[in-house]
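A protein chain is absent from this complex, but the other protein chains hold their places.
And now, subunit A:
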Amino acid sequence: MDTVQLAVLAALGVLALAGGVLVFTCNSMARVTFALLGSLCCVGGVVTVLGLPYLGVVIVLMMVMEMVVMAVFMIAYMMNPAGLMPMSMLHNKRGSLAVSGAVFVALVTAVFVTPWPAKVGEPPSDTTFQVGKALMGEQMLTMVVLGFVLLATMVGATVLATHRGRYDRFGDDLDQRPARDPVRGGVGR
């Protein structure tokens, strides 16, 4: 890793930390969300500089989508009028300070205590392929199981959240066509 890369890495790290601090100092839900997004984008940059461009760019891609959806939900669910008023991200200050301090100390200790392996050989030219092999080769079973768990969670959450089930749409015998919907949809109705 040459000097330029090190400098970029340090700059991105500092920016990511600054974004993290802003999350807890801004008083608007929108600004907090996008400060966090900025921080996560810097993390994506860090991963890219470390030689995993696929993971880095995907982090940016997924985090932008996720934080925009997050902004919508956080603003909708805030206790004060719909997240539109000034607010604070700090709750249970003493307890959370103790927890976060302990976690920080544990992580920093782990960094220095862990016997890191020495570098062997050169990194491959296309790390994307290596990441794919690592995830879809030996860990295929894990990925498939995780995929099903995530899908089941999403379907379950949607079923629990919706107040209109199929009996409301298709009648008691599920034979009513077209479905009885409050708003006409885009497919076949």
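Here is the rule we go by: contacts are C-beta pairs under 8 Å (C-beta built on N, C-alpha and C of every residue); 3 or more make two chains touch, one makes a residue touch a chain; residues count from 1.
By our rule, contacts and distances are computed from a predicted model.
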Task: Select, from "Sugar ABC transporter permease", "Peptide/nickel transport system ATP-binding protein", "NADH-quinone oxidoreductase subunit H" or "PadR family transcriptional regulator", the UniProt-recorded name of the complex's unshown chain.
output: "NADH-quinone oxidoreductase subunit H"
Task: Check the options A:Ala110, A:Ala161 or A:Val183 and report the residue that touches the missing chain.
output: A:Val183
Task: Touching the absent chain in the whole complex: find that residue among A:Leu9, A:Val23 or A:Val58.
output: A:Val58
Per the touch definition above, residue among A:Val69, A:Leu135 or A:Leu174 touching the missing chain: A:Val69
Message: To test your reading of the contact rule: which positions on subunit A touch the chain that is missing from view?
response: 28, 30-31, 34, 37, 53-54, 57-58, 60-61, 64-65, 67-69, 71-72, 126, 128, 183-187
